[in-house]
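Left out: one protein chain. Kept in place: all the others.
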Amino acid sequence: MTDTPERVLVQVRDLKKHFPIRRGVLRRQVGAVQAVDGLTFDIHEGETLGLVGESGSGKSTTGRALLRLVRPTAGSVAFDGDELSSLGAEALRARRREMQMIFQDPYASLNPRMTIGAIVREPLDIHEIGDAAGRDRRVDELLERVGLSRAARDRYPHEFSGGQRQRIGIARALSTEPRFIVADEAISALDVSIQAQIVNLLQDLADELGLTYLFIAHDLTMVRHISDRVAVMYLGRIVELGTRDDVFERPLHPYTRALLDAVPIPDPTAEARRPPALGGEVPSPADPPSGCRFHPRCPLATDLCRTKDPHTREAGGTARPHRVACHHATQPE
Amino acid sequence: MSAPAESPVLEVRGLITRFHTDRGVVNAVNGISYTLAPGEALALVGESGSGKTVAALSVLGLVPPPGSVEEGEVLLHGENLLDLPDRAWRDVRGRRVAMIFQDPLTSLNPVLTVGRQMTEMLRHHLDLGRDAAERRSVELLERVGIPDAARRLRDYPHQLSGGQRQRVMIAMALSCEPDVLIADEPTTALDVTVQAQIVDLVKELRADLGMAVLWITHDLAVVAGLVDRVAVMYAGRIVEIAPVARLYASPRHPYTRGLLRSMPAFRGSTGSRLESIEGAPPDLTLTFASCPFAPRCPLAEDRCHEELPPLQSTGAGSASACWRWGSVEP
Partner (left out) sequence: MSERTVVPRPGVWLRLRRHRLAVLSLGIFALLTVACLAAPLIAPYEFDTIDLASVREPPSSAHWMGTDDLGRDLMTRVLYGGRVSILIGVLAAVLGTGLGALIGSLAGYFGGRLESVLMRLTDIAFAIPTLPLLIVLASYTQAAILSMALIIGFLSWMTTARVVRGEVLSLKQMTYVEAARSIGAGHGRIIGRHILPNVVGPIVVGATLAVGNAIILESSLSFLGLGVQPPVPTWGNMLMDAQATMATKPWLTVFPGFAILLVVLAVNFIGDGLQDALDPTARES
């Protein structure tokens, strides 16, 4: 984190993604899953923005909408000043060089019938970067950079462990020298001891290459470790956004607090002091509650919360603005 | 927590479970032993491939083919379950030892209502009439914190949320008041707030019902507030077992220490790099004449590459399978 004015790399305004629910023979639309329902935030060049939330929060859809792997229902995503929805198919393809994704499941994200070399090389082939020999050299370089041997080139994904496959996925994402990477639960399928290896690798790469990450995860411990700023999502909305320290040390939204309280800590004495868990579960995004979407589970909820959707407002913040969408958000002492 | 003199409800001795696959023999569980006192909670912690789930399934005789328990004893109140005929097994499962799984959706029949599945099980195990079984089902669901229990009985499993399904599984597991509850990663598929709810529920039920709990997990954090003792598994062996406070404060095996260190701190300062354990867990088709962790171990010396360390006492009810346990820094 620096104090110099930052360049906005990804600008998101009022982003919505509703998936239609169709029923019957005529496939008539009977409703919509409001996976993402009005997000506004910026990602600054060189930062890691953590995006946390439970299932149904819409965090994965957000990542995909940013890369235009799903077409947003409304709102805008601008990458380095270019509004993505205004780009034609060819221009968008070209832009994909600069924005890449690392996927959750290292077993499903690599084509089982392609060699590692072909997988890592594919983006170079698609974007016609360099000549054949150059591409081969680049593949070797990338494999080495992510900690694999060159011998991996001629082997197939099933010959590798989960952690190694995730390294291959990272090498593929890096091949076109992107500026922005969406890491969607990139470590959650891995064993604890391997998670640390991959997180360290991601951090080293960010430092070396000046990468910008959107780090999507449900594991708050890792998000706290890797992020500069953190956004907390609940049912398609960002309920709180601020610097890592603001969000984790001085959470404003009651949901953020409940989430932080629920995180298990590998320390029996700390666990003994853990407050009782937040009741209820995340309601269906096809039929979100009225007013504030968190009100049915919220310990602070009042009539106001049941009827009026809270606006996002700025509530101080130490180094950066700290935004919260809650009628009753207060600074904890 | 129980007095050490009390005879254990469950004792596992020298358990060896192997899978005879086309690729060779997979040594999933390589001679593990532990005891579970009445009302005690023990966590079996390990990464994928550590053998923790197979170790749990072995206790209930549920190891799927081509695997089988090849050696060892599983003593429930002193009676070796592995000697039981099939019919007697069925009586043990569900009634005296119950198990809940990671994915409740696959353990529930999708085409039957929750009520039907619960009442059928109650009628079978407890010889209850239809009405009594239904009343008992409602009680059980209320007991595990499912609101509007009578209505939920008419729901199909897919109509419930993940947390509710796991509650239903717990309710079914409790129905016969088992002596031992085996929980195989029951919260891994759940959201963090729901995970906390389930952990709280099991803690509360254990206190009320006095059942012993064997909790299988990959997550050292989840069980920190839940169990009395923790056994850490690696390559099919228990490499360290200790009372919970001691294990977290001063691990006596470099693998345990590595696991703890590779998790970022959630309170206090955020270090810039995590301490990771380099390399990957070994191939279980191999058999080990030396310490299986030695290739990844920062403390490994010649002896570690030559001799297999036995699980030896490190005092205060703890044991470690490391030649150099005295040198492991907290």
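A and B label the chains in the order they appear, each numbered from 1.
Basically, a contact is a pair of C-beta atoms (placed from the backbone, for glycine too) under 8 Å apart; a residue touches a chain by one contact, two chains touch by 3 or more.
Note that the structure is predicted; figures quoted are calculated from it, not measured.
Which of A:Gly50, A:Gly75 or A:Pro123 touches the hidden chain is settled by the complete complex: it is A:Pro123.
Contact with the chain not shown here comes from a single listed residue; of A:Ser55, A:Ser161 or A:Thr176, that residue is A:Thr176. Screening A:Ser55, A:Thr115 or A:Ser188 against the full complex identifies A:Thr115 as the residue touching the chain left out.
Residue A:Arg97 is the one among A:Arg97, A:Arg145 or A:His328 that touches the chain missing from this view.
Although one chain is not shown, part of chain A still touches it, namely residues 67, 69, 93-94, 96-97, 100-101, 103-105, 108-115, 117-118, 122-123, 125-127, 132-133, 154, 156, 158, 169, 172, 176.
Keep in mind that, in the parts below, only the chains that are shown with their structure count from here on.
As a whole-number value, the distance joining the C-alpha centres of chain A and chain B reads 32 Å.
By the touch rule above, chain A contacts chain B in their complex via residues 54-55, 161-164, 191-197, 199-200, 203, 218, 220-222, 224-225, 244, 258-259, 261-272, 274, 276-279, 281-282. Of all residues in chain B, those touching chain A in their complex are 47-48, 161-164, 191-197, 199-200, 218-222, 224-226, 244-245, 248, 258-260, 262-267, 270, 272-278, 280-281.
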